[in-house]
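Excluded from the complex is one protein chain; the other protein chains are retained at their positions.
The letters A, B and C name the chains in turn, as written, and every chain counts its residues from 1.
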């Protein structure tokens, strides 16, 4: 696979991305939206035009309190508590013909559930996107005063593009730890006849879910090995000006190839902190990829609607595509 | 307001709706989607054509753990717990230049937050929509095996229509307890030049949020008085075959006008159980209604994407409209 | 009530208590037990000798998720979630003759439940008891590394003494906001024939529960008015070297008489931080006081057994007395 050799990109180069690729100040000193600024009204109109058949596909994994992490790839806290018979509880069995069930749900969405990473999730040298200082903005009581997922309250509705890297290689899935390069992304674009552009939501298919269900997870030093983008893709991501990045794994290749812990997940760190790029972890793409391949069509209407929950760094919600 | 007198509809008549209006079996004996079956591919294409300007508006109230119920109209459990400094916690302050914040969120969405009511939320004589038996399907450990919000995993994406009842009356808001009638709904349609049809998501504007913020809530027998649809609207709802019903209050007028507890909330009870109609409680419509009035346009692209969380009767998520 | 006038004690004097009354270093620079050091083996033997009849009385309020704060005096988060039918859930109704129920309990014990305040609960100028620095020791992930209630793992078992202040005044309860003085404490000792000494657990009866159930709570500036010890009692508390202090209210009189927020609760602040004094809030003493009065006996065996839960500032547990 000579054409797709990982380019030499040392840790200092990656550290330099915080300056060279940064979007700080690009949309104002008090901006909290980061790359979601790239989703313009025109972009939403463009996405609408991609609804041709009208078929919708969920891109989310099930969230199941009884099986919170079927892939065994991470941490997953999902609690569901039921209150059954609310009305009869108060008035007795014969007090009412109608009755009701309610529930309490607790979730730590970071982990192996499908979720949006808000921009407050990661920091570098104590600063979050746009220079916000963690120590000033994040407290145990209030949560993150800035860069909460609630800032994305208008939703993430845009043109979606999926790049199908296993198909590029003619394999059902990438091997765990496979670092995806710019060369692969661009070859996939050519092969699929699609070009990633400003304001797009880019989904990268790795086959991680299918492989893990078949062969189980490979753990290295406590970390699940996963195919994903190599740090050298960061300038390309910035250049293409995508609005959000998602994958059926966690975007970053694991291990990243950098022994220094600071560079454990460069796509996350540079993406969230420098670019203000919203990330969508742990998608379920199997059904969707089949549909895309069948239609030989890789652009689509994409929607993800984060909670308007104040002060949090994650939102478990259900992204969909419409073809 | 003679034209809009509430029609005589006694409790027996409402009880009869469970048979006369019921959708049980209409989409098969094992159907779990209810009125979401009415959102066809064609309907999604129709909704796409309504994205004209490309401006998105959130229809959700903020969910704020520090102010879980700013209207004081109900119960609202929202917990947010932060884990700050995950990386430095494990490796020390100097161990990494990157660090991370994560969170645990707990929510009992039924109450005064914006949320979707799943079909397992209510029952009548021990049965849920399509005849599922509560005692067979709902347990404290597994939750609701049938009719969970996760069944709506493809999302609720359709044409939205808003009927602006305060505008019909030339008032800023309806008084708490105002029962909205079919006559008002149809007069609002005429006035606004819009017709509610099959598969639509109908939003009914009552002005509840604006009024409550101005004057506070009025509580009667422990229940917040709210304007909403009178039980006599149920045949109309069934006839129009809407896919989902939302409001800036809770759809049902409170009090309902029926002293028997069984008829506390007929729109909820008949809607969820007999029709299989998904309900969206507690919207925030103030900004949106201004935009609609300004554009004199009352149909729009609507999207709500419930969690794929198994076994639950509610999903707090953030519905949006795009004009 | 001239004899019991509150002595002039200005805020500077109270601030001075942090130095003049402090136990920092008294039991070593790394001490975490504070006044629990005063409960010696001899003290436990002394307490054992007070078990004469062998009758036990709980001094705890009920903790009831359905009525978490019956007095309406504070915040009370108590969650109870049941898992019913664990065995049949897995193997079906006929799979086993035995079955099991389990539960999840969530509690924020600070508030109106009966609980132990650990020494990490309060700080003064950023420092906790014995000089531990809050910013160094307390994090959102690990909790409080020092001074957790788990440090009291051997339990608080000692001689208990109750001072019955309403009885001193011949009234059923003290009025909310009544500041108890040293003069009253000592007059109560004389009247009851009991002397508070080193290592004792002192319980101060105010009648707060009985009064609040009868007349409701009085709230002033968002704070429940409660009878309790005036700040001028602090030197006396230090001099008597008590091991723990409890009350049917919260020890501190509310309001404290000091407009400066720093002195909102001087007994809590000086007690926990300077003295390392463990506090037991919100006891239920009604039944117990009746028994003590009937027997004209005010010393007893006392036990409270905090959780060995690492890193927390509170423990909801059930103190008992044995006569």
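By our rule, a residue touches a chain if its C-beta (ideal position, glycine included) is under 8 Å from a C-beta of that chain, and two chains touch if they have at least 3 such contacts.
Please read all numbers here as calculations on a predicted model, not as lab measurements.
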Partner chains on view for the chain not depicted: A, B, C
Touch with the omitted chain, as defined above, among C:23, C:112, C:139 or C:212: C:139
Omitted-chain contact residue, chosen from C:8, C:42 or C:294: C:42
For chain B, the residues touching the chain missing from this view: 79, 81-82, 104, 140
Touching residues (missing chain, whole complex) on chain A: 81-86, 89, 139-142
In chain C, positions touching the absent partner: 15, 40-45, 47-49, 51-58, 60-66, 77-82, 84, 87, 91, 95-110, 114, 120-126, 134, 138-144, 150, 153-155, 157, 261-265, 269, 273, 301, 303-314, 316-320, 322
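FYI, only the chains that are shown with their structure count from here on.
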Overall pattern in which the protein chains touch one another (line/ring/star/complete/other): complete
Angular offset of chain A relative to chain B [C-alpha, multiple of 5 degrees]: 180
Between chain A and chain C, centroid-to-centroid distance (C-alpha), Å: 48
Centre-of-Cα separation between chain B and chain A, whole angstrom: 28
Whole-Å gap between the CA centroids of chain B and chain C: 46
Sites on chain B at which at least two other chains make contact: 81-82, 84, 139-142
